[in-house]
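Note that this complex is displayed minus one protein chain, with the remaining chains in position.
Chain naming follows the written order as A, B and C, and within any one chain the residues start at number 1.
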Amino acid sequence: MLEVKNIREDFPIFTERADNFVYLDSSATTLKPQTVIDAVADYYSKYSANVHRSIYSIGEKATAEYEGSRKKVADLINADYHSVIFTRGTTESINLVAYAWARKNLKPGDEILLTEMEHHSNIIPWQICSQETGAVLKHIPFDENGELELSQHEKLFTDKTKLVAIIHQSNVFGTINPVKDIIEMAKGVGAVTLIDAAQSVPHQKVDVQDLDCDFLAFSGHKMLGPTGVGVLYGKPEILEEMPPFMGGGEMIRTVSLNESTWNEIPWKFEAGTPNIAQAIGLGSAIDYINEIGLDKIHEHEQDILTYALEKMQKIPEVNIYGSADERGAVVSFNLDNIHPHDLSQLLDNDDIAIRAGHHCAQPIMKKLGVSATGRASFYLYNSKEDVDRLCESLVKTVKFMGS
Amino acid sequence: MLEVKNIREDFPIFTERADNFVYLDSSATTLKPQTVIDAVADYYSKYSANVHRSIYSIGEKATAEYEGSRKKVADLINADYHSVIFTRGTTESINLVAYAWARKNLKPGDEILLTEMEHHSNIIPWQICSQETGAVLKHIPFDENGELELSQHEKLFTDKTKLVAIIHQSNVFGTINPVKDIIEMAKGVGAVTLIDAAQSVPHQKVDVQDLDCDFLAFSGHKMLGPTGVGVLYGKPEILEEMPPFMGGGEMIRTVSLNESTWNEIPWKFEAGTPNIAQAIGLGSAIDYINEIGLDKIHEHEQDILTYALEKMQKIPEVNIYGSADERGAVVSFNLDNIHPHDLSQLLDNDDIAIRAGHHCAQPIMKKLGVSATGRASFYLYNSKEDVDRLCESLVKTVKFMGS
Amino acid sequence: MDDLKDLYQQMILDHNQNPQNFREMENATSKAEGHNPLCGDELTLFLHVENEMITDVSFLGSGCAISKASASIMTTLIKDKTISEAETLFEQFHSIITTGKSNGDMGKLAVLAGVYKFPSRVKCAVLSWHTMNNALHGNTNLTTTE
Partner (left out) sequence: MDDLKDLYQQMILDHNQNPQNFREMENATSKAEGHNPLCGDELTLFLHVENEMITDVSFLGSGCAISKASASIMTTLIKDKTISEAETLFEQFHSIITTGKSNGDMGKLAVLAGVYKFPSRVKCAVLSWHTMNNALHGNTNLTTTE
């Protein structure tokens, strides 16, 4: 187990909000360590210049830090430096692929294979894309454990399958999907693959070369970094072939009134003044994570998860959704007859923050037959005491609501 | 004149970099006051939660601050709250219109009218859009003063003109274009109008109702705010009719596996976790600007500009580009036979930061017959002494380079 | 915790557990949908109006206790009232929820006064009322509390 007490000292919110604040919503967005906050503030207060083409010292420093962060991201996921594109977040990363890759490469009758447990960010871009290209959406179903049902894979992966876009770790069930196998199946039929790694990169080692995926997307704010920055990884040879997404400064090589040529990758895909401070902050978050060690963080979370599942299951009114063998530290649940929004309000009164809602996964809710669930998610700053506090409050809530 | 000494105390970079740092690159990005840096840090250290649908106190606070910033933006430009969309910056704002409005509304033969003095961000999106829709690009020329040449307007504004997208203040010449007249001409032929206000909103009062434009775009980082946030204003009735741009969380009302419905405006256009800290920081920047007063800032800049033009013109080797009557505090220039990148390097040695390059306006460079220019731009923290320092260094550079 | 008890008063908890008129209505003369964009919860309201009289009212939906109780209480209050009486109730409700103050003749509505201290929950309480008000006035667009 990590020394949570020491870790919590790195996160100023625990000083701000009194030490016993229990934050169980890291799947939505994580808390931020002081080093990340400082890295952002440093940029603004010491070298707040625009990047690229600034031939003065603070501009050169800004460029070096911004591009240095790209290197840190590349190292984290074992990617080539040129294959790392900064975006606003997972959502923009996926939309970039939907606009710049899919619209050029898909035609009527082609199939896009998703799963039934995608986040809205990996659903809507493909619905819109399907309307525009005539490509058809297919879905890998999940079973009552919240695990993908791959026995029918020969029906799902066919010649028509041109893109397989799947969530790595479910933000509802916690299920860690067998993405490596799925990528293999996709390659078997010649499909391009996109991994929504928003919930995996922050919590476990993800190696794009080992996975051999074509695209991978994640968000900075879910891994101790700033809001407003995310990453799209793409295989260089695919990125080279793609037209740009947005047009503007930075992404060009030459411009005349009626015609332009593009910059090299990855800059071809970064139009306009980038999210400089945010990318730098993400680099600092990666430093922090590396210092503690992703493996240790993962192990720590697994310990808490086991403890939480055990303890929560003992409360008779608690219903947990999802019981995959391989899973991350996310627990979705409901209390009998209590709307999760009320639950969340009552827990807040005890200084416990959980998420309540559809978790941007309405199709899962529909299949489960609920309108919303509560969700507790854990990260390196959580401890077993947090689980104890949660469980106490759950029992209290049941009593208070008289259900 | 503003009390520059007091103002500089609000900007920590002047303490960091020694008091005599001369920053003349605000057109690229501005320095940041401590209040903005604090507003961002406060979000990260006190209430770093995701917005909307978080039913616990720090989440509610984050939502209130994020939406509160939208209100501040709306008030600044005299717009309806629902017509303000947060983007990454001007570039994304313009691309949003190019994707979500133009692709649905333009057909082969339709005309998009730009000017010859646009920033790449208001060129490339329309080149790409023109390739996809078959619409044709036309350009209002500029004359030797760097002013738009509108005498031929009857040839330019025709039944075919469907969109008029123009820069409010030139980032090269400083020219403030007569956008109100141009919007009127556009309305005369039934065209939709977009104003690239990246260089105007930070420096003068811009009132979208008075202008009566359909769209207006600007960036936070050019007005004392964070990187990674910008604004697209759109008339509500037009936004209502537009399909979304990116798909993902937040922008939906209902989602099923194959079909979705959209959230109301402006959220329909904000997919995924937004740039929360950045929007909050922009709100704080607007507070700071309002406290000093946009009118006073504008007046202050004009004083410096007059002084700078006078003084720079006295250096025989200086060639200034642009001499519009109505102009902002931006001076593009070259020194005889000295490449602006060398100039910028030498000025940096005297702690003076100017920009050197094509300023994302290669078509202007081409028309001027230069590959790049130097550019000094001024903001509220600059003083006449900064101009003196610049001019001294220019003279020194001429001597050093032996030209 | 005291504020919280004001929010979740016993009568609210009761209405939440046993909501009144929580059902579909086959012969509704008007039907309207409400949506709380802050949480995503939805509500459908059914009205049967004859000769300016609300002869039946019911609702369905997926809201929290506050929204459910508020809707439930509303249905019991406006049933068998005239449109203009319902409008008066709507105004009383609005005044309570935005000021936190009720006076003697507001009856059951008073239990909603505690919501006032929770700005983010005000929308929960308001959802059914706004939807009803829109339905009464023939506005069948989606009602949102935003």
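Rule of thumb we're sticking to: a contact is a pair of C-beta atoms (placed from the backbone, for glycine too) under 8 Å apart; a residue touches a chain by one contact, two chains touch by 3 or more.
Keep in mind that this is a model prediction, so the values were computed, not measured.
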item	value
Displayed chains contacting the withheld chain	A, B
Sole residue of A:R8, A:K32, A:R53 or A:R327 that reaches the chain not shown, by the stated touch rule	A:R53
Absent-chain contact - pick from A:S48, A:T115, A:T193 or A:N263	A:N263
Omitted-chain contact residue, chosen from B:M117, B:L346, B:I364 or B:L380	B:L346
Touching residues on chain A - with respect to the absent chain	52-53, 55, 60, 63-64, 253, 263-264, 267
Chain not shown, touching residues in chain B	337-339, 341-342, 345-346, 349, 356-358, 371-372, 400-403
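As a working rule, only the chains that are shown with their structure count from here on.
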item	value
Central subunit by CA centre of mass proxy	A
Gap in Å, rounded to a whole number, between the CA centres of chain C and chain B	46
Whole-Å gap between the CA centroids of chain A and chain C	38
In chain C, residues with contacts to at least two other chains	39-40
Shared interface positions of chain B, touching two or more other chains	53, 55
